[in-house]
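Just one protein chain is left out here, and the rest sit where they should.
Labels run A and B following the written order; every chain starts at residue 1.
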Amino acid sequence: MSPYFKYILGKLKWYVLIFFAALFLNFFLPRLIPGNPISALVAQMAGGGASSDVLNKLYNSYIHEFGLDHPWYVQFIDYVVKVFHGDLGTSFSLYPTKVNTILAQALPWTIALQVPSILLGWILGNILGALAAYKKGKFDGTLFPITLFVSSIPYFCFAIILLYLFGVILNILPIGGGYSMALTPTFSIVFLTDALKHYLLPFLSLLLVIIGGQAIGMREMSIYELNTDYVRYAKLLGVSDKKIIRYVFKNAMLPQITGLSISLGTMVGGALITEIVFSYPGIGTWLFNAIRQQDYPLIQGGTLVITISVLLANFLIDIVYGIVDPRIRASQLEE
Amino acid sequence: MELLRSLIKSRKFLIGTSIFLALLLTSLIFPLVNSSDPLEMVGLLYEPPSAEHVLGTDNFGRDVLIEFIYGMKTSIFVGLVAGLIATLIGTTIGVIAGYVGRLTDNILNSTTNLFLVIPSFVILILLSSSLKSRSLLFLAIIIGITSWPWTARAVRAQTSSLRTREHINMAKLNGMNNFEIMLSEILPYVSSYIFMAFVLQVASGILSEAGLSMLGLGPSDVVSLGTMLSWALLYEAVRTGAWWAFFPPTIGISLITFSLLYMNTGMDEIFNPRLRGE
Partner (left out) sequence: MKKLVAEVENLKAYYKVKGRILKAVDGVSLGLRDGEVLGIAGESGCGKSTLAMSLSGLFLPPLKYYGGKIKLKDIEISKMDRKLLRKNVLGKKISFIPQSAMNALNPTLKIRNFVIDVLKEHEPELSEEEIIDRVEERFDSLSLSKRVINSYPFELSGGMKQRVITVISTLMNPEILLADEPTSALDVSSQHQIIKLIKTLLERRIVKSVVFITHELPLLRHIADRIAIMYAGQIVERGTTSQIIFSPLHPYTKMLMSSIITPEKGMKGKELPVVSGSPPNLYEIVAGCRFAERCPYVTEECKINEIKFHKIGDREVRCLHPLTERNGINAAK
C-alpha cells in the first residue's frame, strides 16, 4: 500500500468518526437542555391561534417525526437512519415543506459565496503576507498595521460598513438579497448580471477580511522561514533569491494549509452571519429566520449541513496537504 | 519582572493594552456616574444625534450612547468569562495531554482535534436555540466550554516540548509526583503562552457573543454590542441610513478585538523573538 493511500485511509477513518460524533451532538444537544424543542413547540401552539385541526395534525407529525415515545437511543438510531436517507424532517415555519428542500435551495448560494471568497482570500492573503515578509520595511511598515486592523474587524462589522458605504451612501450596489425581487432565478444573462451585482458586496467583505487574516499569518511564517539555516546555506551556495523565495513560500504555506483547516469553522460561521447582514438567500439567512421562528428541524438541518460541509472541506484540505508535504507521507511509512 | 519590563517596552503591547483598558474603564465607571437605564425608552424610533442624545436613539427609542456603554461592558464581560473558562479547560487538558503522553495524550488530543474540526458555533447554536430566554452568564459559559480546544492545542504543543527537559527529570528524581511537576515545573514555563491564548480567547469570546446575537441568540436580559447590531439590522437601520444605531457597536466590537489582537502580537514578538523581523 502506498504511504499516501495509507495516509488518506487514516484520515478517512478519522473523519467518519467525527461525522458520527457530529451527528450525535446535533441530535443530543437540543435535548440536553430542559424545555426541549417539542415541549416548547407544544406550549407555543397551545398559546397560538391555530385551529385545532391543523394543530393536531402538526402535533402528531412531530410526535411521529421525533419518535418521542421511544427511548433516546432508539430515537438516535432512527435519526441517523433518516439522515442517511437524506431526510432532515419537516419545517415548522414552512409546513409542510421538507427541510431538505429549503436547504437544497439555500446551499448553492452559500457555496457560491463562501468557496470563492475563502479560497481566493486565502491565496491572495498568502501572497501578500509573503511579500510583506520579503520586502520588509518598505511594505511591512505601513501595510502591516492596516492589515492587522482590517483583519481584526469582525466579518459582519466589515460587511455592515461596506453595505452602508456602497449600498446606502454611494448607492451603487444593491443593499441586499441574492437577486432583484422582480426576477426569478434562471440562467439568463439578465439574471446572472443582477445576481453578480448582489454578490459583489458580500463577496468583497468576506474576501478582504480573509485576506487580512491570512496575510498576517503568512507574514509571520515567512519571516520565520526566511531566517532558517537552509535559506542561509542556499544563499551561500549562490542560489538566486527567486528560487529561495520559492522554497520559503512553499514551506511557509504548509502551516497555512493546516491553519486553514483549523480556522475554517470560524470563517464559515463568520460568512453565515455576513449573509444575514446582506439578507443573502443562503444557509445563514435561513438559519436566522429559523431561529426567530423557532423552527427546530430547520435549525438542526442547517447546522448539520454546515458541519458536514466543514468536515468535507477539511478532508479535502488534508488530502492536498498529504500531496504537498513529503514529511506526512514519510511518517505513514514509519508506522 | 524581566518579562514585564520587556512587555512595557513593546509599543504594540502598550497600545493594545491601553485601548482595551480605556474601553473597559469607561464601561465600568460610566454606570457609576450616570444611573440611566439603558433599556429605558427616551425618545422615538431612530432619532438622529442631538444635544440630548449624543448618539441618537435606536429602534426602540432608547439612548444609543448609554446602550453602547452598557453593551461594551456586557461584551467585555462575556469575553472575559468565556476566555477564563476556555483557558482553564484548555490549559488543564493541554498540560495533561502534553505531559502524561501516550494513551492519555492520544485520547485527549483526539478529543481536542474533534472539537477543533466540528465548528463551535454550530454547537453554540444547538445549545442556545433550545432555550427561549438566555442569560448572559449562560452564554458566557457555553462560549467558554466550546472554545477551549484552541488553547488545549497550543498548550499541549508547548508542554510536550518541555517534557524531556532536564529540570523535569530532576524534579522526578526528587520525588515530585506528576501533579506537582505539572504545577511547578511546567505551568510556569508555559504561562506566557497561556496568557497569550487567554487574550485571544477573550477576543474570540466577544466575537462569538456578537455572532450569536446577530443570529438572534443573544442574551435576553441585557444589551450587548451584538444585540444592538442585531436590532439595528432587523429594524433596517443600515438601509434607512440611521448610522448612529449601528456605527457605535461596529466600531466598539472592532476596537476591542483590535486592541486584544494588537496586545497579542506585541507579546508574540517578545516571546518569539524570531518574529521580530529586524
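Convention: a residue touches a chain if its C-beta (ideal position, glycine included) is under 8 Å from a C-beta of that chain, and two chains touch if they have at least 3 such contacts.
On a predicted model such as this, the values are computed, not experimentally measured, just so you know.
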Practice task
Tell me which residue among A:I123, A:L143, A:L254 or A:I317 touches the hidden chain in the full complex.
Solution key: A:L254
Problem - Hidden-chain contact residue, picked from the options A:K135, A:K243 or A:R292 - result: A:K243
Handout entry: Touching residues on chain A - with respect to the absent chain
Key = 228-230, 232-240, 243, 247, 250-251, 254, 324-327, 330
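Operating definition for what follows: only the chains that are shown with their structure count from here on.
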Exercise for the section: Can you check the complex and tell me which residues of chain B touch chain A? Expected result: 114, 116-123, 125-127, 129-132, 203-204, 207, 210-211, 214-217, 229, 233, 238-239, 241, 243, 246, 250, 253-254, 257-258, 260-262, 265, 268, 274-275, 277
Handout entry: Complex contacts: residues of chain A adjacent to chain B
Key = 17-18, 21-22, 25-26, 29-33, 35-37, 40, 133, 136, 140, 148-149, 151-154, 156-157, 160-161, 163-164, 167-169, 175-176, 220, 223-224, 227, 261-262, 264-266, 268-270, 272-273, 276-277, 287-288, 291-292, 294, 296, 299-300, 303, 306-307, 310-311, 314
